[in-house]
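My questions will all concern the structure given below.
Left out: one protein chain. Kept in place: all the others.
Naming follows writing order (A, B and C), and every chain is counted from residue 1.
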Amino acid sequence: MSETFASLSLVPKTTTPLSAKDFKTDQEVRWCPGCGDYAILAAVQAFLPELGVARENITIISGIGCSSRFPYYVDTYGMHSIHGRAPAIATGLSVTRPDLSVWVVTGDGDALSIGGNHLIHAMRRNVNLKILLFNNRIYGLTKGQYSPTSEEGKITKSTPYGSLDHPFNPVSLALGVECTFVARTLDSDRKHLTETLRAAAAHEGTAIVEIMQNCDIFNDGAWAPLKDAEVRDENLIRLEHGQPIRVGASRGVFRDDRGELFIDEVTEANAAKVVIHDAHMDDPSAAFQLSRLSDPVRLSNTPVGVFRDVARPVFDRQMQAQIDEVSRKLGTGDFDRLLRSADTWEIA
Amino acid sequence: MSETFASLSLVPKTTTPLSAKDFKTDQEVRWCPGCGDYAILAAVQAFLPELGVARENITIISGIGCSSRFPYYVDTYGMHSIHGRAPAIATGLSVTRPDLSVWVVTGDGDALSIGGNHLIHAMRRNVNLKILLFNNRIYGLTKGQYSPTSEEGKITKSTPYGSLDHPFNPVSLALGVECTFVARTLDSDRKHLTETLRAAAAHEGTAIVEIMQNCDIFNDGAWAPLKDAEVRDENLIRLEHGQPIRVGASRGVFRDDRGELFIDEVTEANAAKVVIHDAHMDDPSAAFQLSRLSDPVRLSNTPVGVFRDVARPVFDRQMQAQIDEVSRKLGTGDFDRLLRSADTWEIA
Amino acid sequence: MSKQLITLDQVIIRFAGDSGDGMQLTGDQFTAETAAYGNDLSTMPDYPAEIRAPQGTLHGVSSFQLHFADHEVLTPGDAPNVLVAMNPAALKANIGLMGPGATLILNSDEFTKRNLEKVGYWSNPLEDGSLARYDVHAIALTSQTVDALKDFDLTRKEAERSKNMYALGLLSWLYSRPTDAARRYLEKKFAKKPEVLAANLAALEAGWSFGETTEAFSVYYEIKPSSPAPGTYRYITGNVALSYGLIAASVRSGLPLFLGSYPITPASDILHELSKHKNFGVRTFQAEDEIAGVGSAIGAAYGGMLAVTTTSGPGIALKSEAIGLAVALELPLIIVDVQRGGPSTGLPTKTEQADLLQAMYGRNGESPVPIVAAQSPADCFNAAYEAARIAVTYRTPVFLLTDGALANGAEPWLLPSIDELPPIDPAFLTEPNHEVDGTPVLWPFKRDPETLARPWIKPGTPGLTHRIGGIEKQDGTGNISYDPANHDRMVRLRDAKVQGIAREVPNLWVDDPTGDAELLVLGWGSTYGPVGAACEEVRKEGIKVAHAHIRLVHPFPADTGEVLRRYRRVLIPEMNLGQLALLIRGTYLVDAMSLNKVEGQPFKSTEIAAAIKDVLAHV
Partner (left out) sequence: MSKQLITLDQVIIRFAGDSGDGMQLTGDQFTAETAAYGNDLSTMPDYPAEIRAPQGTLHGVSSFQLHFADHEVLTPGDAPNVLVAMNPAALKANIGLMGPGATLILNSDEFTKRNLEKVGYWSNPLEDGSLARYDVHAIALTSQTVDALKDFDLTRKEAERSKNMYALGLLSWLYSRPTDAARRYLEKKFAKKPEVLAANLAALEAGWSFGETTEAFSVYYEIKPSSPAPGTYRYITGNVALSYGLIAASVRSGLPLFLGSYPITPASDILHELSKHKNFGVRTFQAEDEIAGVGSAIGAAYGGMLAVTTTSGPGIALKSEAIGLAVALELPLIIVDVQRGGPSTGLPTKTEQADLLQAMYGRNGESPVPIVAAQSPADCFNAAYEAARIAVTYRTPVFLLTDGALANGAEPWLLPSIDELPPIDPAFLTEPNHEVDGTPVLWPFKRDPETLARPWIKPGTPGLTHRIGGIEKQDGTGNISYDPANHDRMVRLRDAKVQGIAREVPNLWVDDPTGDAELLVLGWGSTYGPVGAACEEVRKEGIKVAHAHIRLVHPFPADTGEVLRRYRRVLIPEMNLGQLALLIRGTYLVDAMSLNKVEGQPFKSTEIAAAIKDVLAHV
C-alpha cells in the first residue's frame, strides 16, 4: 500500500517500495520458542512498509523487558533504553524531530509499573508517539513475578501465597488521562493487530495500543479465553466505529435508563437499540464505560479495537509552532543582541 | 463528636476528648499571608478530634511543596519527606501499622507530576491512606512554574509564551485507576471541606480528596469562579449521594438517549429525570462521566463532593490476613526449623 | 567388569547445555549430593540474560560449575577437570576453560551437522581430532535416555527431558556420590505427577548403571569428605543466606521484617525467598519501582519495623535520593545491592564489584552510610545480620553489598544457633528524653553520647508525637534550622556517627602465617575466595604473602592504616577499575596497586597468584 498517512505529513516519504524483509535485522531473535512477541514482530515488520516512509525516518524506543528487545529486530533506528523510561526518551526525540515516525515498545511492567508516570504524562501531552504495550500480565525477563495487570490472587515467584494488588485496566487508565487514541488487540490475531497498527499510525498524537500477548514460559494461557478458537468469539467484543457493538454470535451491548451498559441477546425487537460505537466522541466517558465491560479474571466481554480516536493539538507541532511564532515576533535569535539585552557599559 | 469511624476499627481510641488546639504545634506557620493552606490546616485541626483516636495514632506523611509543610503544623506523628514519594512512604507505614490512621498531604506537582506513579499505584492497591491533594494549579514552593493541572496556554516563569500541556483532571485520573474513594472540595468552604474530610476518614482504603486551593502569590484567583460569592453557585455542582444532581439555582444534570450527560433548566416536567447521584456504584463509569462535566478553563459545571465511595479489600488488612493465614497453616515461624528446611548433614 | 577406584583430593565439574536442558538443576542436585556426602564445595551458575535464548546457540548456553574437595574450598575453581556438554554450543562456549587432559563428556546425539554449523563448527570436533588433548567420552545421552524410558507412556520429547537426570546418574556414579538427595528432590517436585517422577528416577538409575557397565569408563573416583568444624550443615546460596540473616535479625531483635523491593536480576531471589516466610511475620511488598521499594521501607522503618530494600546497581541509582532522606531522618534501613555488570543495564546476569563508590557517594550532599560486604555465599548470612545490627544500633541506613557470584553461588554452611548471635536492641524511646526549664520534653535528635545515635520513636507512643523531614534539623530538637553553624555541626555529627562504628567492630582480618610477608593482598567482598586460594597456592611455593579482607568497608576497621603500613607492598584485586584502591590510597596515602578484572566473571585464583608473583618479582 503506498497511500500515505496524513499523520506522517512531516516525515519524508520513501521512493523505493519496501517489504517486511527490509525491516529484518541480522540479529538473532532471542525470545522463547512460542512467545507471542514473535507474532507481533512479524506483524509490525509486515505493516511498516505501509507507512510509505523511509526506513531511516522510523525510530523505535523501548524500555527493558522481553518485549523491549524489539528494536534490535527491526531494521530502523532504535534504542533499547532503561526500564520504564521509553516514553520520556521518546518524548525528547519526538518534540525535536517531527520528521520521524516514533514508536515506543514496552511491556506491562515497563509501562505500567516503573514507567507509569512517564506513560500518563506522554498521553496527557499528546506527544506524537505510537505506543505498543505488550501485555502478558507478568514480568517475563525477570522470570515471572506478577505485574500491575496480573489478576488478584496471582501465584508467582514473588507471591507464593497470591498477590494482593488490584490490577490496572490499561484502557481505563489511558482514558482517565484523556489519551487521544486508545486501542486493544491480540498478538495472535494478525489481521486485527495489523488493522489496529494502521489506525494507530494514522492518528496524530499519542496512540496507545494494548496488545494482549502470551508469555509461554511464565504465564501461558493468560489470554486463553480470548484466543482459543472454541471460546474466543463469545468473549471478544470487536469494536468498530459506527457499528453496533455485538458480543459473540447473538448478543449485543445495550444501555439502560440509568445510562449503564448491559449485555443481552439481540432480537429483532431490540436490534436497533444496540449501542453504536463512536470512537470519535470528544468526551471519553462512553469509551471508558466500554473499558469496564470486561471481567478481569474470566475475560468475558472483552472489547478489542479502537476505543477512542479524537483530535487534539499535538505536542511536537505545538512546540514547533511556538518557536516559529516567537521567531516571527522577535526575529531569529541574534546572539550578539542577546548579550546586549541588559544594560551594558563600555570600558575604553 | 465522639462517635467512632468503622474505618478506624484497628486504631486505638482516645480516652480524653481532644480539641483543635490539641493539634497545633509550637512551630510557626510559614505560608504566605492569604494562602489557602491556612484554611485547610484550620479545618483539619478542627476535624481531627472527631476521629476519636489518640493523637499519637495519627501520622501525616507529605512530600515537598508549600502544601507539604503541613505535617510540621499538626501535633501528631509526621514526616515531611521528599518530592513525590509520600504515597510510597505512607504505603510502607500503612501496611505495617494498621493501628495508625495514615494521612498523606501533597500538592498538584508533588502528587501528579513527579509522584504520579506512586499515587496511581497506591490507589489501585487500595492502600489505607487518606490523601489530601492541595491543588493550586501551580508550583508554589519553586516560585511559580505551571503544574500538571494548570490550564493550557498558561504563562508562567517556565512558559513565558504559554504552556503546551493538556492538564490532568485529577478526579478522572483517580477513577481511571479505580480508586475506591474520590472526592473534590474547596479550601474556602469550611463546611464542605469538613464534610468531605469526614467522608474520606470513614472510608476503608484509599481516599483521595482534591482540595482546590488558592495560591495567593503565584496563581491568585485560579479557582475564583468557584469561590467568588457572586458566581460560585452557578458554577458548582454539589454532589450528594442519593440526591438529584443540581446545577446552580435552576438547572440540573440529565442524561440523553446516547447516555451522555447534559445540563438543562429543571422544570416541573423534567424534575423527575434529573440524574440521581449514586456514589456507591461499583462501576466507576457514572462517576467518571460526572468528572468530565466541568470546563477546565472557565470552571463552569464543576462537581464537588464525593464522586465515588465503594468497598474493596484493603491492602493492609489483606497483608495482615495473609500473614495470619500462612502462620495458621505453617505454624508461627521457628528459626531453627527454617534453617533445617533443606537437606542437612552432621559433622561429628 | 571391575573398575578402578581412584581417590582424588578435589574435582571441578562444569555442567553446560542449552537454557532448556536443565543444567542448573543438574548442577544443584549434584551439589546437594556432594554437600550431603561431606565434601566442602563452592558453586557458580552462569546463565544468559535471555529467558530462553535460541536453542543450540552460543547465547543460549547455561552452565553450572562445582568445585568440591576433601579440604576447605574457597572458590568455584578456575579450570574445570570435567566438562559435561549437552550440545556443540556448550562445548564451544566452554572448551576455552578446560586445561589439557581434562575429561569431556559430550552428548553425541546433538553433534549433528545443523547443530555444529549453528555455532560455527565446520567439521565435527568428535571426529576431526581437535579434541585430542582431552579425555573425550562421546555418549549418546539423549537416545540412551529415551531408550531407558521406552516402557514409560511418554512421547520422545517428554522422555528426552530426563536426559539431565541420566547425566546426573552417570556423574554420580563416576564420583561415587549417593543419589538420595536427588531422589528426595524429585519425589517432592513431581509428587503430583507420578509418571514423570518414575521416569526421572529411572533415568537417574539408568545413568548410574551405564557408568557401572560401560567400558567407556575404566576408572571411577572418590573424594573423601572434608573435615570441617563439627555441627549441622546445609548447602546454601548467597541470596538465601542473606534472607535468613535478615529473618534472624528480625527474630533476635523482635522487630517485624519488612521488605520493599522491585524485581531485578540477580537480587530478585531475596524477594522470592522472603515472600515464603510470612509465618515469621515477614511482610514483602513488590513495589511499582525501586523508588517505591525504598520509600515503603522508609515508611516501615518510621513505623518501627526492621526495614529492608533489595536491588542491584541500576536500582540503587534510582533509590539514591530516598537513601539520602533516610540519612537525614537517621532511621534504620538495610539497603542490599547485589552487584552486577555495569554501567547501565550492562551484563545483568554477570558479577562485578563496581558499585562500591556508588554506595559511598551516590547521593547529594554529605551523606555518609556504613557499608558491609559479604565475602562468600554463606557469609551473606553474617553480613546481613551485621548490617541489621549496625542499622538498628546507629539508626542509620546501611549498605549491604554482595554480587552476582555470591548471590547464586553456594557452599556448605554450618548452621548457627540464633541465641548465640549478638543481641540487637531496638531500644525504642517511650518517654521524653530531655528537660527544658524543668519540663520533660522530647528531643528527637538528641544523641546517645557513645554511639551518637538518635532515639527511635514509634508512632503510637503517647506523649512523643513529633515531625521529621529531609530539611536540615536543629541539633537536638530536630526542628527545621537554616542556621549556618548548626548545619556544619549536623554534617559533621552525621559523619562522626558513622565513623564511630569503627570503634566497636573487630580489627581488620589478616591472614599472615609467617608474620613477615612483604606483600599484603587486600580484598573486599567476593574476592575472598580467589584471594585466599591464590595465597595458599603461592605459599605452597614458599612465597610469603599476607591476605587481609575488609568486611566493613565504611568506615574501615580502626587498625586498617596500621596494618597497611606493616607491608612494603599492597595489592588490591577488584572486579572494577580500582574503587577500594581509591579509598585506601586517599585515606591512608599508601601506594596500593590495583589488579582489575571487569569481565563479569570472578577472579581465578591463578590470576591473582600470577599478580602476586609479579609484584614480588619487582619489590
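Simple rule for what comes next: contacts are C-beta pairs under 8 Å (C-beta built on N, C-alpha and C of every residue); 3 or more make two chains touch, one makes a residue touch a chain.
On a predicted model such as this, the values are computed, not experimentally measured, just so you know.
J.: Determine which of the presented chains are touched by the chain that is not presented, and list them.
T.: Touch partners of the hidden chain, whole complex considered, are A, B, C.
J.: Which of these touches the unseen chain: A:Ala39, A:Cys66 or A:Ala88?
T.: Per the contact definition at the top, the residue touching the missing chain is A:Ala88.
J.: So which of A:Asp75, A:Asp165, A:Asp187 or A:Glu204 would be touching the chain we can't see?
T.: Only one listed residue reaches the unshown chain, and that is A:Asp75.
J.: Among C:Gly313, C:Pro332, C:Pro555 or C:Pro573, which residue is in touch with the absent chain?
T.: C:Gly313
J.: Quick one: say which of A:Glu230, A:Asp257 or A:Asp343 touches the chain that got left out.
T.: A:Asp343
J.: Which of these touches the unseen chain: C:Gly342, C:Gly404, C:Pro459 or C:Gly478?
T.: C:Gly342
J.: If the missing chain were put back, which residues of chain A would it touch?
T.: Answer for chain A: residues 12, 25, 27, 54-57, 59, 61, 64, 71-72, 75-82, 85, 88-97, 99-100, 117-118, 121, 319, 322-323, 326-327, 329-333, 335-336, 338-340, 342-348 touch the chain left out.
J.: Which residues does chain C use to touch the chain missing from this display?
T.: 48-49, 59, 312-314, 316-318, 320-321, 324-325, 327-329, 339, 341-348, 350, 352, 354-355, 357-358, 360-367, 469-472, 482, 484-485, 487-488, 491-492, 494-495, 576-577, 581-583, 585-587, 589, 591, 597-601
J.: Tell me where the left-out chain touches chain B, residue by residue.
T.: 28-33, 64, 66, 69, 82-84, 113-114, 116, 139-143, 145-146, 148, 157-161, 163, 217-218
Basically, only the chains that are shown with their structure count from here on.
J.: How many angstrom between the C-alpha centroids of chain C and chain A?
T.: 40
J.: Could you work out how far the Cα centre of chain A sits from that of chain B, in whole Å?
T.: Averaging C-alpha atoms per chain gives centres 29 Å apart.
J.: Two-or-more-chain contact residues of chain B, please, as numbers and ranges.
T.: 117, 121, 319, 322, 326
J.: Among the residues of chain C, which are close enough to touch at least two other chains?
T.: Each of 278, 288-289 in chain C touches at least two other chains.
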